[in-house]
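What follows is a single structure, written as structure tokens, with notes after it.
Let's turn to chain A:
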Amino acid sequence: MGVGNLPMNVELKHIHKHFGKVHANNDIVLNVPSGTIQGILGENGAGKSTLMKVLSGFIQADSGEILLDGHPVTIHSPADAIQHGIGMLHQDPLDFPPMRALDNFLLGHSGGLFPDRKAVARDFKRLAAQFDFSLDPDSYVDSLTVGERQQLEILRLLWLGARVLILDEPTTGISAIQKAKLFETLRKLTAQGMTVIFVSHKLEDVEVLCHTVAVLRAGKLVGEVKAPFQTKKLVELMFGKEISLGARQAAGPGRSVLELRGVAIEDIRLRMSDINLSVRGGEVIGLAGMEGSGQGPFIRACAGLMRTVGGRVLVNDRDLTGKSYHAFKRNGVSFLPASRLEEGLVPGLTLTEHFVLSEETKGLFIDREGGRKLAEDRISSFNIRGTPLSTVESLSGGNQQRALLALLQDPLSLILLEHPTRGLDIESTIYIWNKLKERCKQGAAIIFISSDLEEILQYSDRVLVFFSGKVSSPLDASKTTVEQLGNLIGGKGWESLKTEKAHG
Partner candidate 1 sequence: MRKIILHVALLVVAVALVLSACGPAPLPKATGYTFGMLLVGPYNDQGWSQAHYEAGQYVEQKLGAKMVYIDKVNPADRPGTTASQLAEQLVSQGAKLVIFNSDDMKDEALKFAQAHPDIYVIGSSDDWTWKDGKNYKESPNQTDIMGRMEYGKMIAGCAAALTTQTGQIGYLGPLINDETRRLASSVYLGAKYCWTNYLKKDAKDLKFKVTWIGFWFNIPGVTSDPTQVADDFYNSGYDVVVSGIDTTEASKEAAKFAGQGKKVWAIPYDYVGACEAAPDVCLGVPYFNWGPAYAQVIAAAANGTFKSEFQWNGPDWKDINNKDTSAVGFVKGKALSADASATLDKFIAELAGGLNLWKGPINLQDGSPYLKDGEVATDQQIWYLPQLLQGMEGQSVQP
Partner candidate 2 sequence: MVRSNRWVNLGFQLAALVLALLFTTLILLAAGAPPFDAYANILRGAFGSMINFTDVLAAWVPLLLTTAGLLITFAAGLWNIGVEGQIMLGAIFTTWVLRELQDTSMPPALIITLGILAGMIGGALWAMLAGALKTFGGVNEIFGGLGLNFVATALTLWLIFGPWKRPGVASMSGTVPFDDKLALPAFTGLRLSPWALGIAMIAIVIVYLLLQGTYFGLRLKAVGKNPKAAFLLGIPTWQYMMFSFVLCGLFAGAAGAMQVVAVYHRLIPSISSGYGYLGLMVAMLINYQALWAAPIAFFYAALNIGSIQLPIVLHLDSSLSGVLQGMLVLFVLLVEGARQRLMKKA
């Protein structure tokens, strides 16, 4: 067991899959030889995930064939897939019960009732060392970062004998360092003869990693390209048209909308103190840092969702220290959480109902006609793919994010966002930033968290870096590089930062 299994070629022949009226996979033919990293590129809803679910046994194709090393196989379930040597790493960081990494590792292992934990622990450590993963087998899974869970899952699949590794949007929600390590690992694996299928909508990831890229659009395979890649060509294949990336606009000096004076924040894990910051209208501030470095509590403290333990918080020159989120909201602050369906939207309610809820209300009874008009209006102006009666959980991730933005009241002084474009395709990302920039022009300031350093540098005017409870002074985004930022969030290069207090 472990790495060193036989290489394997994967062939997909004429795969069709329908969901109701949607033709999610339409005659897909794909050949992935062993030892390659095959990219699958496409915007959300193009059929990437469906295809991978077919290959990994989660769902069955309506028609078509899967051949492994030339032999046709039928894959009934994920367990079946791993028997055949196909392991899938899921998009969403799977929710594991609070168990130890080693126990999680043992899940799905079919050998005997009482596993030899010592031997398994040895395997675990050997594999981890091989890929330079610093995973403690005794740590609890729920204490791991998304990136670490991913590493754990890769080890587990390899240990179970995977020869084909499918990764569905693996760079979502992990830090730049973890991403670099992941890519290094995948290259190592293919060098040993493994087959890697890398599903993503992120052009830059696919470009640096993959040997070949297959592009899906609306359920069809619209083209295959070999490295080296031309970004323009890929974008064209993905969207069938050219899209230009939005350029950064310099923010004009506005009035101060948020001022932090010597603020201290505390949560179970860390304490940050003496934070000073002044944010002006029209400005965009990016918060960078590895997950759990303090940017979460910080942004929530700016929204009144987390009580500060020291200092003062002023919104539009009004002291709101210790006030609730609703007081902040009344003063023009809005917070959009990262987990859209858990915190941002109400599953089970329609878009119309959401828009009605977000508006000032008059009278006792709901104005249905007005609600419908409002919904139609917002749906078209925010380009949401859905009807006024669509429930929010039926929308795709990008459309949910647009809906969230459409819920923002007008006017606003400060918009706080957690991972505004996580999991979204490039088109949605651009769209959402355009909408946010409009808000900036109207005088709102934006503070956002992102794990995508390029996004931070691209859209921010200033950047705050968080590292285990330390907060940097604001950096000028135009004078900062991805490498510098990467070092800082990893805890390197802090000495060279000036210890100057934040200035406005």
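With respect to how the candidates were assembled, all candidates are chains of the complex that A comes from, given by their letters.
Brief remarks follow.
Here is the rule we go by: a contact is a pair of C-beta atoms (placed from the backbone, for glycine too) under 8 Å apart; a residue touches a chain by one contact, two chains touch by 3 or more; residues count from 1.
Here the structure is a predicted model, which is why all the values come from computation and not from measurement.
Candidate 2 is the partner touching chain A in this complex, chosen from 1 or 2. Touching candidate 2 in their complex are the following residues of chain A: 20, 325-326, 329, 335-337, 342-349, 353-354, 356-358, 361, 363-366, 389, 407.
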